[in-house]
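Reading through the structure tokens given below for one structure.
Complex shown without one protein chain; remaining protein chains in place.
The letters A and B name the chains in turn, as written, and every chain counts its residues from 1.
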Amino acid sequence: MLNHWIKGIVGAVGLASVTLPLTATAELSDNKVKIGVLSDMSGVYKSLEGPGAVIAAEMAIEDFGGKVLDQPIEIISADHQNKPDIGASTAREWIDAEEVDMITALDNSSVALSVQGLAADKKIITMNTGAGTTALTEEQCSPYGIHYVYDTHALPVGTATAMVKNGGKKWYFITADYAFGHSLRDNTGAVVKSLDGEVVGNVNAPLGTNDFSSYLLQAQSSGADVIGLANAGQDTVNAIKQANQFRIVQSGQKLAGMLVFLTDVHSMGLDIAQGLQFTTAFVWNRDDEALAWSNRFNERHGAMPTMVQAGVYSAVTSYLEAVKAVGSDNSDAVRKKLGEMELNDFFVKGGKIAANGSMLHDMYLVEVKKPEESESEWDLLRVVSTIPAETAFIPMDKTACPLVNKS
Amino acid sequence: MSIQVILAQALLGLNVGVFYAMLSLGLAVIFGLLNIINFAHGAMYMLGAFIALIGYSFMDQWFGISIQIGFWPSLIIVPLLVGGLGILIERTMLKRLYDLDHIYGLLLTFGITLILQGLFSNYFNVSGTPYPGQPDALSGVVNLGFMYFPTYRLFAIVFSLVVCFATWYVIEHTKLGSRLRAGVENPQLTQTFGLNVPLMVTLTFGFGAALAGLAGVLAAPIYSVSPLMGADLIIVVFAVVVIGGMGSIMGAILSGLALGLIEGLTKVFYPPAASTVIFFLMVLVLLFRPAGLFGKEK
Partner (left out) sequence: MMNRILFVLMLIAGLTAPFYAYPVFVMDLLCFALFACAFNLLLGYVGLLSFGHAAFFGGAAYISGYAIKAWGFSPIFGILTGTGFTLILGFCFGYLAIRRQGIYFAMVTLALAQIVYFMALQMPFTGGENGLQGIPRGTLFGFIDLNNSLNMYYFVFAIFLIGFGIIYRTIHSPFGEVLQAIRENESRALSLGYDVDRFKLLAFVISATLAGLAGATKAVIFQFAALTNAHWQTSGEVILMTLVGGLGTVFGPVVGAITVGALSHELSAFGSWVQVILGTIFVICVMTFRRGIIGELGRVLNKK
């Protein structure tokens, strides 16, 4: 409470001073740039984004020199607990009372949709690295919302295509029961059907399910060739481990993890995960540049970066560069600049942010190595093929986003 | 719907049911003697799982003792520790509330639940940490004809049933049990016969807590160990208790098992209702038999 009193007084004084003509250096609305990292710090997605995302954002700010346009860059972070209402009210307070200029991470589609909607009303840029649903750039797209790392359209393009071509025609889905899971299931189903495959059933499991056994048995009795896991993080890990306990794979069905992160593979272990194919935006040891950054990250975080953690670094850096280029933190100007830039760093090559907010870049189909192929603790993935940006993301002439001029 | 699927889901339901039974049994024993509903019962269950996990994985890291307490020793050590904590809580706090409305006992144990839950949420992921200590002897799979069933889960079912029925036997058919029941029926009279009722109360509370702790150890290898594992379960167990009624030990055991089965079968026939079916049954029971299926009107 006391804090609020103080803030009120400071605010009142600040209000009085605004009326006086100040120096011309104040291109930034509040003499600083403040970046908010809103992530899951305690739950299912903690290890894949969470505290690691804060470290990635801090590294980006440090590497940028800690200042932009001679004004300090600040960071604020919070736990959204995978609850969209908590995410939205935190974001609301950040924007109203903390003068946050950009919000990133947002690793839960429900949270991401609510925050992006709120931020759009308040003209604040969101650079979403964690959430998957395509609704962010389709039906609910926003002039201030950027979807940076991956979406549920990009994921099945590589993975599901590969599985169907290897004979997995009949699919059964175990779906995380919220925006992300539904979106991933529907998009995967569309890919399967487009290749003459068939979706024979679906069961929704709550986010954070510990015991997948009854869902797995339903999937098993469906007679499907492939059990598609339209979930993420610890849910995927639990489902795959328990499928192993109930001998699902040994009985002849295949598992398809539609969204798998490096940390998930690490926690499952290669014995269980080997041979699993999935789609990712980033492989930490793919080239020297990525390797160098990832090693720095590993030193601070104690784990190699997932694609979304690396994405936070890249997104924050891109944002700061845009602010610097336009000489202001005005959201409209910065967003326009971001749309004109070509993004090139260790994370992305030749990336473009489209009018619907989708960052278009190449994705990779990877396979989990066999235990004997792995050379170190985190050497877990082998790149099978590159999925070019054009096929990975929804093309601009097909998008449902009303912001895109299709003429 | 094939018979295999029904059998498989029924077995999984039974798997859940034994945990309901163990927890509602502990609640019933405590309630019988103290007239207190222990909200912290779920937290005791969670605590049991965490002590087993810490004993197995974190002794060195946290306490600098390079020792690993395996699953089998945990089955004995953990209930003792959790039971000990139960006794501590009863002696230092609950005891002072006996003269007040029983609601205060519920509120106190709710506060204790929050503390324990918050404490573990600080150090562990709320979505669960796997317990790696499942004994090798139980790590295989049994082919039951209609399904492959993990050996460990079968063991957990059998072991819990043995514990439940042993408890029932002790309370209903031994001298110790008859004293206990006398204490329940009429504490003053029992006291005048020279039995130490307060001591009995304390030990009973400890025993109930130990039972929850034991269930926690058994659950650890099946479900990930999570700070919220008890909270989610205890509310269902409350409904189980309302359905069964507080009249008998056997009632608590049987209604726990039956409701686990019913929940499992609901997953086959109408999955969306699986999480609510027990609560709906509770409404029915309240309408037609307010004292519960096995309960006596007071």
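Just so it is clear, contacts are C-beta pairs under 8 Å (C-beta built on N, C-alpha and C of every residue); 3 or more make two chains touch, one makes a residue touch a chain.
The structure displayed is predicted, hence computed values, not measured ones.
Undergrad: Touched by the hidden chain, which of the shown chains?
TA: A, B
Undergrad: Out of A:Q71, A:S89, A:S267 or A:S374, which residue would touch the omitted chain in the full complex?
TA: Counting the whole complex, the residue in contact with the absent chain is A:S89.
Undergrad: Which listed residue, B:A28, B:L53, B:V184 or B:A239, touches the chain dropped from view?
TA: Considering the complete complex, B:A239 is the one touching the chain left out.
Undergrad: If the hidden chain were put back, which of A:D40, A:E58 or A:D79 would touch it?
TA: Of the candidates A:D40, A:E58 or A:D79, A:D79 is in touch with the missing chain.
Undergrad: Residue by residue, what part of chain B touches the chain that was omitted?
TA: Chain B touches the missing chain through residues 35-37, 93, 96-97, 101-108, 110-119, 121-122, 227, 231, 235, 238-239, 241-242, 272, 275-276, 279-280, 282-283, 286-287, 290.
Undergrad: For the chain that got dropped from the picture, name the residues of chain A it touches.
TA: Touching the chain left out of view, chain A contributes residues 1-5, 7-9, 41-42, 78-79, 82-86, 88-89, 92-93, 96-97, 109-110, 113-114, 117, 177-179, 206-207.
Everything that follows uses one rule, which is that only the chains that are shown with their structure count from here on.
Undergrad: Residues of chain A touching chain B in their complex?
TA: Those in contact with chain B are residues 42-44, 46-47, 203, 208, 210-211, 213-214, 217-218, 221, 233-234, 238, 241, 245-247, 251, 267.
Undergrad: With touch defined as at the start, can you tell me which chain B residues reach chain A in the complex?
TA: Counting only chain B, the residues touching chain A are 2, 4-5, 8-9, 12, 121, 125-128, 130, 141, 147-150, 222-224, 226, 229, 264, 267, 271.
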